[in-house]
Structure formats: C-alpha cells, structure tokens
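What follows is a structure written as structure tokens; I'll ask about it next.
A protein chain is absent from this complex, but the other protein chains hold their places.
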Amino acid sequence: MQFDQILQYTLSGLSTGAIYALIGIGFSIIYNATGIINFAQGEFVMLGGLFTLSCLEFLKLPLWAAIPCAIAASTLVGMLFERLAIRPLRQPTPINLVIITIGGSILIRGLAMLVWGKDTHAVPSFSGDTPIAIGGATILPQHLWIFAITLIIIAVNKVYFYHTISGKAMRACSYNRRAAGLVGIDVRRMVMFSFIISSAMGAVAGIIIAPLTMTAYDVGVMLGLKGFCAAIIGGMSSGLSTVIGGLLLGVLESLGAGLISSGYKDAIAFIILLLILFFRPQGLFGKADSERV
Amino acid sequence: MNIKVMNFVIAAVTVLFSANAFAAAPIKIGALFAVTGPAAFLGEPERNSAKMVVDEINKSGGIKGHKLELVVYDTSGDATKAVQLATKLIKDDKVVAIIGPSTTGETMAVIPVAERSMIPLISCSAGSKITDPVKKWVFKTAQNDSLAVGKIYEYLQKRKLTKVSLLTVSDGFGASGREQLKIQAPRYGITVVSDDTYGPKDTDMTAQLTKIRGSHAQAIICWGTNPGPALVAKNVRQLGIKTPLFMSHGVSSKKFIELAGSAAEGIKLPSGKVIVADMLPASDKQKKSLMAFVKDYQRHYNTEGDHFGGHAWDAVMLIRNAIDNGAVTAAAIRDHIENTRGFAGIGGTFNYSAHDHAGLGKDAFVLVEVKNKDWKIVK
Partner (left out) sequence: MAKPIRSGSDLMKRNLLLFAGFSLLVMLAPQFFRGGYLMNVLVFVGINTMLAIALNLLLGYAGQISLGHAGFFGLGAYLSGIMTTTFSMNPWEAMPVAALVVGCLAYLIGFPVLKLKGHYLAMATLGLGIIFFIIFNETYEWTGGPSGLSGIPNLQLGSIVFDTDVKNYYLIWGVTLAVMLFSMNLAQSRVGRALRAVHDSEIAAQVLGVNARHLKVQIFALSAIICSLAGSLYAHTMTFISPTTFGFNFSIELLTMVVIGGLGSIYGSFLGAALLTLLPEFLRGANDYDIIVYGGLLVIMVMYMPGGLVRGIPALFRKIVKREAESGNA
C-alpha cells in the first residue's frame, strides 16, 4: 500500500514537473539570449490553452488543426510583445526589464480576461479519459501525451541549438552578445527568435496541460513562477538540467503534499527556490560560476 | 464657448427639473459585490440579480410611489476596497441600506463601518461568524455553512457511514467549511480520518487524494468553489477511487457539471433550491419565488440563475418588503427586517428575530446528486 502511494505521488509529480520543465526552458531560452527574465512567460501557457479552446469552439476546428493554430496565435502575441515592449525600451536596466515584463504580463492577462471572460473552461483530452494502471498507480492517457511531447521538445531543442545555424548563433549570443554581434550575428533577430521559441513552448505546455487542469485567464501566474523555480534549479540551462529541475520540483511538491502537509505545498517550491539561490545560484547541477552572485 | 456653457446649463437644469417631476424621491440602496477578482463567480450573479429585481420593481411603478435606486460598486474581493466603498456608499451616496459584500472576509471588514454609521448591512456571504454573535445592524441572506455541513452529515448518519476524509480549499470559503465539518462531526458520530487542503490555483490534487485513498475513509467531502472541485472529481476518477464523493454548495451550478464532465456523475452536494426549482412539489413555499427568479434571470441574462444570485435577490426583497411596510429610514428598515417572519425567498424561508440575524433553518438546503448531466433531488 505504502509503495503504491509513493508510486502515485511520483507519477503525479512527474507529470506536473514536465510542465514546469517546459515553462522553465522557455524562461532559460530568453534569459540566455537576452539576459531578461520574462515574467510574462506564464501568460503564454494561459494563451496556449485558451486559444486552443477558441479554435475548437468558435472556429470548429478538429483538435489536430486547433493545436498548431493556437501555437501560432500565442507565438504572434510573443512576437508583438518583444516588438512593442522589449525592443523599444530606452533604458534596458535589469529593474526596468523586470518591471516591463511584469507590466506586460498583467496587460496580457487583462486582455485575456476581456476576450475569454473570468470563467474556467474545460478542454477535451487528446485521447479519452480512461485511466491506465501502472503498478498500483494510475495515470491518464493525457499524461502520456505530456511525457511524449516534453521528450520531443527537448530533442528538437537539442537539434536546433547544436545543429542549425540560427541555433548556434543564439548560443553564441548567450555566451557573449557583443562578440556575437561582432562576428556578424544579428543579435536583435536572435532576441526576437528567442521570444518566438519560448512563447511557442509556453503555448505547447499550456495546450497539453489544459485537458487535465482546465484553463482560465489567470492560470499563468502560478505556473510561470513554478516554471521559473525549475529553471533556477536547473541553473538556467535550456536543456536537460532544467528538465530535471522541473521533474524534481514536481515530485517534491507531490510528495510534500502527500506526506508532509498539503497546505504548505506551494511553500515547498519557493523554499527550494530560496535555498538554491542562496547556496547554489549556479543551479543544482551547474559548475560554480560567480556571475549570478 | 459661451454657447456650449449655456447649453450645458440648460441641459443640467432640465435634467434637475425632470428628475424632480417624478413622484416621491427615489430610495437609494447600496450594493458591494466582488464582480471581478477571485470571487467573481459570487459577485457577478449577485450584481445581475440585484439589478434585475430593482429594474422589475421600478418597472412596476416602484414601492408606494418610491422608485428604488441601486448603487453597485465592485470590491474585486478585496477587504480594503470593500471598506472604502462601504464608506463611499454611506457618506457620498447616502444609501439607507447596503447589500453585500460577497465574501465573508469583506463582510467582517465592513461590519464595523455599518455598525458605526447605523446602516443595515445585508451580507450575501456564508460565514456563520457574520451573525454569530448577533450584531444590531448586520443580517445575512446566504445560508450558513453549518447548515450545508449538517445536510451532508445527516445523510451519512442515515447510511451509517462514520469515517470521512476532508479536502478543503485554502481560502475563506474552504476554511469556514473545514471548521464546521470538524466541529459538527462528533454530533453525528462521525470521525474525520484525514484533513487536507489544496490551493485555489492548484492544478493537480492527486497527491492529496492518494493519501485519502490510503485512509479507509467511507466518504470524501470536498469544500471549494470552481474550478478546484471539478479537478478533484476528475482526479478521483483517474485514481479509481470508489468512495462516495460529496461537494459543497459552492459548486451547485451547471458550470461545475460542465467542467467536471462525466466525472461529476454520482457526486452529491447540498444546494439551495434554485437549481432544482422545477422539481420541487407545488406545496413548497419557496416555489413561487424560485420560479419567478429563474424565469426572470433567464430572460434578462440568457443563462441560468444560481443561488448566489439568489442571495442578492433575497436581500433586495427584504428591503422592498420593509419599504412596502412604510419604512424609509435606515433604522426603520433595520427594524422591519428583524421582524421579518416566514418570507419565502430563494435561499429558504427567512425568520429573523432579535436573536437570529441569519434567519434560515435546515430546510434551506436540499441534497442533490448529479445524474445524466443534471441535478436530481436525493430523498
């Protein structure tokens, strides 16, 4: 019995953790390319879910068509955000960037409230709701989708960053923006690219999780913050360490809620965040690096 | 420039005179609802209902020649705002009574203001501490949580189910329910075998439910408002838990069934009678009010009215009845409300007295079950 419970906590934690990981990678990509922590990252998760809903209900599209449409729409919002708020910023100090992305996130959330209302909306699962038993634990088909899509995205990321020109250029930006500019990389285009990729990833996370958690104009806040915790644990890498960070966070939260106290579940994530920031600011798996201290 | 000013003056004078041309001065009633923010699911139907019933009253010529004027402010569920706006209603708008606020926290914050200014406050929130102990100027129309808890526990007692697991949301609504669930359990010979909470924004409750699954509970009681309970219902289905699941009156609207989908089937919950108005026997005293409310709401807003809106409806009607009996001042309205007996409204049949400013008995709730995406009364 006890073992069954632990298994269930772990499986539940992993599926939430996969979502945190996807959001966390979105944070990291923008951070690495631009040095910005995009506080509006969570809003793209919300947009992904709600655009899917609109495509399904108002445009009457089938699911396979609704998903790419929703990703495209969310990405467009991400592009507009970069173009209208980030790029024209005259004094891009860290504090101004924090404030402007917070302002942007409030703005996007407010507009979403006007468009979709304040109600929570249910989104249909990709392939039914029949539970699947694994040992003594059960998961839903949607969980399998979450795991599969997370894996695919990590793989695609890897290929993009290491085997394409623009991916390599973006990595160059993350190492040294000025040097990248000197060797002829269009840094501004890379910044735009980073916003495109991470808003698309946020949207994907929002789409695959919506059938499980339902969606509303304000779901982005908490998910965004948790995603950030994942990225911090992973040392702001846009690869595997953030994924592990997300999974770890998800599992710890789930175990904490089940075994310690459900009331302090969210506190667990933020205490981990603080501990990591205090003691291992380079991330749990990173090499010591004084830059962030 | 001058012509513009002249025009304005003429317009203003005309408006003033035409307003005076109407019979007796309108009576101003204030309302504080959380139309936006996390409690919008309460505030929105409440505002709609209050506006609707005031419109209806004015359309039929007002009360004894008095038109009603409703001044509604949105508190967005924030206690500070609620206090500011209550002050505004009293000082600037000079209302004779205030309806709302929507949540217990806001109400507790506003009570000192109402008491000090001696303006009757008819709260639309459920917390029992609002009228316990009785405060001279404070009434409420929402059913006490204790009544809803009693309804569930009665049912469990009848079926000799004695072990329950609690899963409540960590906001005002959940905390108040949790307190009542724990206090009343011994009275029905029930033991609480596990007591967990979830956050209002949580997206997965399988951890808490896994724990509950291991606890040998004979019933799970979840206390929260949408969307949390819908997630709980889905997660219960996912984990294959067969223990009967009970919800609170916080989700007694079609929205819950829509969100939880097939996972809602078989869930039982205490509810105001609004959602089952058409199934009530003709002998039910509330039937007339209920049917009128449901019909009007459908006509005005093209969606189904729920019992949250009903709280505002009841509050306006209490004031209406008081004015109908000749009360126009704040003090007279208060006295009349306190003397209201046998008023069959939406929330139940109200019997106020000097010792009871909540006014409702157990008959305010019925236990309903979700069957085929609709409600059914549990006998």
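Order of writing sets the labels: A and B. Residues in every chain begin at 1.
Everything below uses one rule, namely that a contact is a pair of C-beta atoms (placed from the backbone, for glycine too) under 8 Å apart; a residue touches a chain by one contact, two chains touch by 3 or more.
Treat the numbers as computed from the prediction; the structure is a model and nothing was measured.
J.: Write down which of B:74, B:196, B:306 or B:338 is the residue touching the left-out chain.
T.: Considering all chains, including the one not shown, the answer is B:74.
J.: With the missing chain put back, which residues of chain B would touch it? List them for me.
T.: For chain B, the residues touching the absent chain are 35-36, 73-74, 76-81, 83-84, 87-88, 90-92, 104-105, 108-109, 111-112, 116, 127, 129, 170-172, 174-176, 179.
J.: I need the residue numbers on chain A that touch the omitted chain, in ascending order.
T.: For chain A, the residues touching the absent chain are 31, 36-37, 85, 88-91, 94-100, 102-111, 113-114, 221, 225, 228-229, 232, 261, 263-264, 266-267, 270-271, 273-274, 277-278, 281, 292-293.
Just so it is clear, only the chains that are shown with their structure count from here on.
J.: Using the touch rule from the top, collect the residues of chain A that touch chain B in their complex.
T.: 1-2, 5, 8-9, 12-13, 15-16, 118-122, 129, 131, 133, 138-140, 209, 212-214, 216, 218-219, 221-223, 253-255, 257-259, 262-263, 265-266
J.: Can you list the residues on chain B that touch chain A in the complex?
T.: On the chain B side, the touching residues are 36, 40-41, 44, 170, 196-199, 201-204, 206-208, 210-211, 213-214, 226-227, 230-231, 234, 237-240, 255, 258-263.
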